[in-house]
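This view holds just a subset of the chains, kept in their places.
Chain nomenclature is as follows: A and B, assigned in order of appearance, with residue numbering initiated at 1 for each chain independently.
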Amino acid sequence: MNTIGKILTLTTFGESHGPAMGGILDGMPAGVDIDLDALQRFVDRRRTGQTAGSSSRDEKDRVDVLSGIWQGRTLGTPIGFLVRNTDARSGDYDDIARCYRPNHADFTWEKKYGLRDPRGGGRASARETVARVVAGGIAIQALNKLGITIQASAVQVGNSQCRDAKSCVSQLEDELKRAMAEGDTLGGIIECTVKGVPVGLGEPVFGKLQAQLAAAMMSIPSVHGFEYGDGFAMAAKRGCEVMDLFEKREDGSIGTVTNHSGGIQGGISNGEDIVMRIAFKPVPTLMREVPTVDRDGNPVTLQPRGRHDVCVVLRAVPIVEAMAALVILDNYLIRKTNEL
Amino acid sequence: MNTIGKILTLTTFGESHGPAMGGILDGMPAGVDIDLDALQRFVDRRRTGQTAGSSSRDEKDRVDVLSGIWQGRTLGTPIGFLVRNTDARSGDYDDIARCYRPNHADFTWEKKYGLRDPRGGGRASARETVARVVAGGIAIQALNKLGITIQASAVQVGNSQCRDAKSCVSQLEDELKRAMAEGDTLGGIIECTVKGVPVGLGEPVFGKLQAQLAAAMMSIPSVHGFEYGDGFAMAAKRGCEVMDLFEKREDGSIGTVTNHSGGIQGGISNGEDIVMRIAFKPVPTLMREVPTVDRDGNPVTLQPRGRHDVCVVLRAVPIVEAMAALVILDNYLIRKTNEL
C-alpha cells in the first residue's frame, strides 16, 4: 500500500518526526548514469524557506543513496535511500495527541489503526513526499536521456491565476502574503506538461495512462482534483469543438493539429504533449484558534502551533513532476513488453 | 493490465465484435447471497435504447455466470461470467481499418500493438464496460448487505446542468436532441455518492481512497476529469472556508458538520458521504463528414457510419456506480487486515 508502480516500483516509509524518511526504487534499468548532485538540487526544490509562507521547519533534506547506484551508474538493483529528519520538534504536538484537527488525518488514522504517532502528523504528514521527490528525481534523469522532459508550474494560487510564467511567482506570493496576514491558508492548481513521450505508453482498460497519472497525483496530500487535456471544460463542449484532427507532418509522421485530448487517446499516449492539471485544497492548519473535539467528542479549542505552510502549491511543483516521472518511466518499460 | 483491485480483483476481456465480453471477479468473500435477477436489471441500466441519442445497436446483454456462485451464494471462488455479443455488424467498419478516426484509439492502438481489430473499435470500444457493470453489480449487492449504498446521476449534459433530480433527465434529453439534430455530440458530468461507508477505508500514501477511486473512474472510456468533495473549486477557497469542523452526535459518535472533504481525509474514509464528480468528453463519433488521414498520412474523409451514442453520460451512470462499488468493497476487505 506504500508502493506505486508495476515494473518501476517505489515503496516508501517514514514518520514526520521519526529518524528518517526513505524509500526503495526498484526496477530501474541498469547502466543509467545518475548525477547525484543534480538529484540533490531537484530535491532541494521541495524544501521549505524558499517562498513566502512556507513552513519554518528547516530540514536539510540530504539524500543518502544506500544501494543500486555504483560508480555513478544504476546497477539494475533496488535503489535504497534515506533522508534524515533533523529539525523535528515533537514537543509542539503534545496537545494534538488528544484531539482531532479538522481536515487533517488525525481522526481517520486513529479510527483505522487504533493508534497514531501524533508527532508532526506522523506518516500522514506531507513530509512523506520527500521520498517521492528523491525517486522521481532519479526517474527524471532516466527520462531525459530518452528525450522526455517534464515541467510543472503553479497556475493558480487562491483566487489568483497566472497569465504568464514570468509574473506568476511574484503575483502568487502577493496572494500568499495576504492570506498569511489573516492567519489563513490557500489552495491552488498546478499544471504539468510532459514532452517527448513516444506513442504507445499506457495500457488499455484499467491501466489507461490517465488512470495511472490520476492515481499518482491524487495520492499527493491535499490534492482534490485531476484533469487532463481540456478536462472538466470538455463536459460542456460539443464533439466538433474538441476534435483533434490528424495531419501529416514534414518528417512524415502523423500528429494532431490541436491537443484537446492532452496527449492521450484511448488511454495511450499519442505523441503530443501530455498536459494535466492538479487541484490542491487549502492547507488545513490555520494560524488561528480552531474549534474541534477531543477523543470523547468534547469541544476543545486548538491554539495555533507547529510550523506549517500557508500554501503547499509552490513546494508541490517538484512533487507533481516526480509523480509524473515515475508513471511515465514505468509505462515506458511496460511498453517494451508489447512485442515478443 | 486488464485487472483492477488488490483483494477483490476484476479482470476483463473481449472485443466489441468478438463472440463475447467477459470477466473474472476474484476475491469475493464466500457465503454472500447474490440475486441474479437483480444483477441482470442492474446491467440492463447500461443498455442502449433507453434514452434519446443512444446507439441503435441492440445488445440483449444477458449475463451468464459460469462459476463462483452456487445455489444463490458466493463460494469464495472466482466468479467467471460472459455477456455474448449478438448484434455486431462488422461490415460497418471496413473503411476505418484503413484510417484513423480523430479522438478515437485507432491511431494509438495501432502504433502500440502493430495491429488492431477495427471491428467496432475492438477492445477500445466502450462495450468493454459491460463486464465492469456485471462485476460491479455483484459488488453492490455485497455492499448493500453491509449498509453501504451507491448512487450516481448525471448532473450536467453539454451546457445544461441539472437543478433537481426530477426534472433532470427530461432537461438533459432536450439538450441531447438538439445536438443529435446537428449531427453533433455532447459530454457531461456524473456525480456519485457513497453512503454508509465505515470510517477507516483507504490506505495512506499511494493507496489513498481518492487515488483508487480516481484511477477507477479515469479508466472509464471518455472520462477527462475527477474530483471529490469540493474538488477544483477548493483551489480558490481559503482554509477557513472549507474546514469540516467536528461535532459529537446524538449517538455519541464523532462526525463533521460540513463535508467539503467529500468523506475522505488523509486518504481514509471518515464516515461521511463520499462524493465525487466525473467529467466525460463528448462522444468522438460525429454523424457528419470528418476529415482525417489514412495510415500513410494521406487526407481522407470519413462518412458517418456505425451506430453510436450522442452522449455516453446517461448510460455511464451504472458504470460509475460499478467502479465505485469495486473500489469500496476492495478497501472494505483490505481494512480487515489492519489489525492482527
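The rule we apply is simple: a residue touches a chain if its C-beta (ideal position, glycine included) is under 8 Å from a C-beta of that chain, and two chains touch if they have at least 3 such contacts.
Just so it is clear, the structure is predicted and the values come from calculations on it, not from any experiment.
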Quiz item: We see 2 chains here; how many are in the full complex?
Solution: 4
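The working rule: only the chains that are shown with their structure count from here on.
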Quiz item: So how far apart, in whole Å, are subunit A and subunit B when each is placed at the average of its C-alpha atoms?
Solution: 26
Quiz prompt | Residue numbers on subunit B that touch subunit A, as the complex places them | solution = 1-4, 10, 12, 100, 102-109, 111-114, 123-124, 128, 156, 158-159, 179, 184-189, 199-200, 202-208, 210-219, 221, 223-232, 234-248, 252-254, 256, 260-262, 264-270, 279-286, 288, 290-293, 296-298, 334-335, 338-339
